[in-house]
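After this line comes chain A, so read on.
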Amino acid sequence: MKSARKRVTACGRILLSFLLVTCSTFLSAQTFTFTAIPDQDETRLTERFGRVATYLSQQLGTEVRYIPVKSYPAAVAAFRNDQVQLAWFGGLTGVQARNLVPGSEAIAQGAEDTAFKTYFIAHSSTGLKAGDAFPAAIAGKSFTFGSKGSTSGRLMPEFFVREHFKKAPEQIFSRVGFSGDHSRTIALVQSGAYDVGVLNYTVWDEELKLGKIDTSKVSVIWTTPTYPDYQWSIRGDVDSKWGAGFKQKVQKALLEMKDPKLLEAFPRSAFVPAQNSDYAPIEDTAVSLGIMDEIM
Partner candidate 1 sequence: MVRTSLLFLLAALLCLPWADLQISTLDPWLELSRLGWGLLTPLPPSTPTLLDALANTLAFALQGVALGAVAGFWLALFYRWQWVRTLAAFIRSIHELFWALLFVQLVGLSSVAGVLAIAIPYAGTFAKIYGELFEEVDPAALEALPAGTSRLSAFFFTVLPPAWPHLLTYTRYRLECGIRSSAVLGFIGLPTVGFHLETALKQGMYSEAAALFYALVLVIVTLHLWMRRQLLPLYLLLALWWLPPAAQVNPTLVWQFFTVDIVPAPLRAGWDGAALWLWLQALWLKQIGPGLANTVVLGLIALVATSGVTLLTFPLVSRLFGNIFTRSTGHVFLVLMRSAPEYLLAFVGLLLWGPSMLPAIVALGLHNGAIIAHLVGHYSNELNLREDAVTGFNRYFYEVLPRVYRTFLAFTLYRFEILLRESAILGILGIPTLGFFIDSAFSEFRFDRALLLLLVTALLNMAVDMIARHLRRRLQLSTHPEDL
Partner candidate 2 sequence: MNAAVLFDVQQASLGYQQRAILHGLNLRIHAGEKVALLGESGAGKTTLLRHLRTLRPDEVAWCPQHSGLVPMLSVFHNIYMGRLDRHSLLYNLANLLHPLQQPRQDIQRIAADVGLQEYLFTSVEKLSGGQQSRTNLARALYQQRAVFIGDEPVSAVDELQADQLMALICARHDTVVVALHDVELALRHCTRIVGLRAGVIELDQPAAGSSAATLCRLYAAT
């Protein structure tokens, strides 16, 4: 009986979190809610981030809930709509979200995110070899980005490509695709469906470690210069709802998250402080590529 009830509870968990959040406006006490779009391994999101929610609850002394969101636009919509107050965003998504929610701030980033990188990978048949200089020989090949809203899979690589060729990607490559996901990019280049692809370096390193990559078929040919990426963004109005100093408390809790079990959900080795100005380069790049309009 007890286990049956437990199962029903588990069964309705995603749904409940989803609904309770939506109902929460009508309740006086709002639950502090966060979401996270990880750059890899989207499985068991609720389970993995559920642990993070428990940790934050303990640290903040208030109930904390996680809701799973899949797409970048939906996550930003939830942040804007105050359905979530805290979010683990990619660099570009964070800039876009904070742009739409005045007063919101970046408060922490992964230790790795201060100097993030993109790998350019190529299928062996292209004959492209790894090197320190920008691989100009990729011109004319077929090319795939990751997701349209990804910083490491789209924004930064597009920036470096444009900077080198002074042309739009469609004018350089025989075809430009959007695989939608970093792992997908590896699979597509490995199969030769696309000649060249770009992706988040941590995803590549992780899959290489797991032995999922056949290096005789696909290899890294260039690593971009570093740029800031993932960060925690928080809405500006949390202090008025959960009391003065709440934002600092959240920041402190994030920075003090040391349990590797919690950190592997992101996956990051630790969190370090961040602020909006850290992401100015990302914003400038987005504007220069025409992905964002200039802020008036």
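Selection rule, in plain terms: all candidates are chains of the complex that A comes from, given by their letters.
Annotations
To be clear about the criterion, a contact is a pair of C-beta atoms (placed from the backbone, for glycine too) under 8 Å apart; a residue touches a chain by one contact, two chains touch by 3 or more; residues count from 1.
Everything numeric in this text was worked out from a predicted model, so none of it was measured.
Of 1 or 2, just one candidate touches chain A in this complex, namely 1.
Within the complex formed with candidate 1, the residues of chain A that make contact are 7, 10-15, 18-19, 21-25, 41-43, 45, 67-78, 80-83, 96, 100, 123, 125, 142, 144, 147-149, 175-181, 183-184, 187-188, 190-194, 212, 214, 217, 291-293, 296.
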